[in-house]
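The complex is shown incomplete by one protein chain, all other protein chains being positioned as in the whole.
Presenting subunit A:
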Amino acid sequence: MSAIEGLETAHHHADEHDHHHEAQSFWQKYIFCEDHKVIAKQYLITGILWAVIGITMSVIFRIQLGLPDSNLSWLKPVLGGWISDAGKLDPNFYLALVTMHGTIMVFFVLTAGLSGTFSNFLIPLQIGARDMASGFMNMLSYWFFFLASVIMFASLFLQQGPAAGGWVIYPPLSALPQAHPGSGMGMTLWLASMAFFIVSQLLGGINYITTVINLRTRGMSFDRLPLTIWSFLITAVLGLISFPVLLSSVLLLIFDRHFGTSFYLSDIYINGEALPNVGGSPILFQHLFWFLGHPEVYIVLLPALGITSEVIATNSRKPIFGYRAMIASMLGIAFLAFIVWAHHMFVTGMNPFLGSVFMFLTLIIAVPSAVKGFNYITTLWKGNIVFTPGMLFSIGLVSLFVSGGLTGIILGNSALDIQLHDTYFVVAHFHLVMGAASAFGLFAGVYHWFPKMFGRMMNTSLGQAHFWMTFIGIYLVFIPMHYVGIAGFPRRYYQFTSYDFTHKFMDMNMFISIAAIFTFLAQFIFLWNFFYSIFKGRRAPQNPWRSNTLEWTAPVIPGHGNWEGEIPAVYRWSYDYSKPGAKEDFIPQNIPYSQTPESNFPHENELIATEKVIESQNFNDQFKTHH
């Protein structure tokens, strides 16, 4: 088999070259570890724990919305005073739940859990590096995230409750403790936690970018990088540019809250008192927030799309269709992501002319997104598709991404946004396109790379059952939610009985809630499968999906430095699946063209001449430069 041959070639080049590393203590090995694989697992497990908390919250408020008559007294042991004696959820706590669900899912699960896990795990393994450019910064990145997590988690236990002004924390509500109980200590901790979170993201992002640029192995030119790496690189750049802006908006909010400044406050009369602040603008905060907030959507989504590209190509046994177009569309999306933020603000009183400009720019994003969608479909076309759980989730992602993305074209149209802004139509839209689609990317990644992470396989059948229940469940939740939005239901409402126009449609809300509970329960299949397989799963072969990328040439459980002996060299792109004439239906990246004369295209035969040069290089091996 050619994969094995490739490995042997790699070994063949390996000189006797031993490393002597002292045995690491438990602390160095699992806690303050600088190994990218361990850090990735730390991110993954923390992300999963946060996901359990975040999704549970959504189920609680879905019960409140869809089954308003239900008695929640059984939650008293956990929620205590937040459940009234009559078994009703406290309205303030409802807002806190909505807020924390958003914050946790967007930042802690889909940013840290997704990018943090897979950028860390895959970048060195797929570009052929021993580790990240700076293992120490990488470790710091995780521990800043951990600190942010601890602070955010602690805020859940405050007497007054955690932050509760929506995940967008618009001032003045978030700036004035007298406006809402959640704007007191809860908001202080939220802001502190986010500040540390941003530090963590920046440390991670700088590291990802540096590693991809500097530590690619011999022959791994940019046009041979797997699309996963492209997506992680672009994501890191997005984060590096936009997260500091969030930090500044958070800092200014802290000043307004604690030092009496008026960045966001003006002309406020509250609780029988006219505040002295004048001259600030709440709209300024919204501009700053969404300058991060919109790229954040793509920070969440692009890694999922990268993972999907890799998984779909591997399991269709076909090269990804339009490799260059995929990169170009990601770059296009990333660029546009920075100049569309104000489409979240069409009806905030912003100048309508600005609204027109942002509408134009926003709708352009549909074009690169459409290109991605069609390229995925063409990759499936005439493939030989193996439905691994990872593949199922990737196919599901394409469907969710397109279904959710299309309604974005409605919302990006400022005239239509007047009616739909802040209704359930928006909620349905972004949950499909960024929430569920990114979560599917996360699942696809976990199922696909689990064998490399833990050396064991996850159970396929359970994974498939998990997929179908989740996929059907997600659509059952969010398709009806569009109807509720078209009926004009505003979001973040504790109950719908106050208005005649919302005092109907109860069975649809009940349906959504039941579907949400069902989807929630389905996730326990995953949890069981994941944790059980870590310890008891079937032992993984070296390359279970018969994939081309470099990580599958490393040992089943890669040790420190990832490859024994020399780092493999790269001679081709990562998508040589089902190449005409080839013996196997895949040719890993480390197989030189000189070994596959039967399947080479004419221009590839010319590349054989360059192989000697590639082979003789030995840049970038961190172990060699250290010693």
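Operating definition for what follows: a contact is a pair of C-beta atoms (placed from the backbone, for glycine too) under 8 Å apart; a residue touches a chain by one contact, two chains touch by 3 or more; residues count from 1.
The rule is simple: contacts and distances are computed from a predicted model.
A.B. asks: According to its UniProt entry, is the unseen chain "Cytochrome c oxidase subunit 2", "Xylose transport system permease protein XylH", "Glutamyl-tRNA(Gln) amidotransferase subunit A" or "ABC transporter substrate-binding protein"?
C.D. replies: Going by its UniProt entry, the chain not pictured is "Cytochrome c oxidase subunit 2".
A.B. asks: With respect to the chain omitted from the figure, which of A:K76, A:H287, A:R317 or A:H560 is a touching residue?
C.D. replies: Missing-chain contact among the listed residues: A:R317.
A.B. asks: Please identify which residue in A:I283, A:I339 or A:I614 touches the non-displayed chain.
C.D. replies: A:I283
A.B. asks: Can you work out which residue in A:I45, A:M137 or A:A487 touches the chain that's missing from view?
C.D. replies: Of the candidates A:I45, A:M137 or A:A487, A:A487 is in touch with the missing chain.
A.B. asks: If the hidden chain were put back, which of A:I31, A:V78, A:V150 or A:V386 would touch it?
C.D. replies: A:V386
A.B. asks: Pick out which of A:V78, A:I213 or A:A415 touches the chain that's been left out of the picture.
C.D. replies: A:A415
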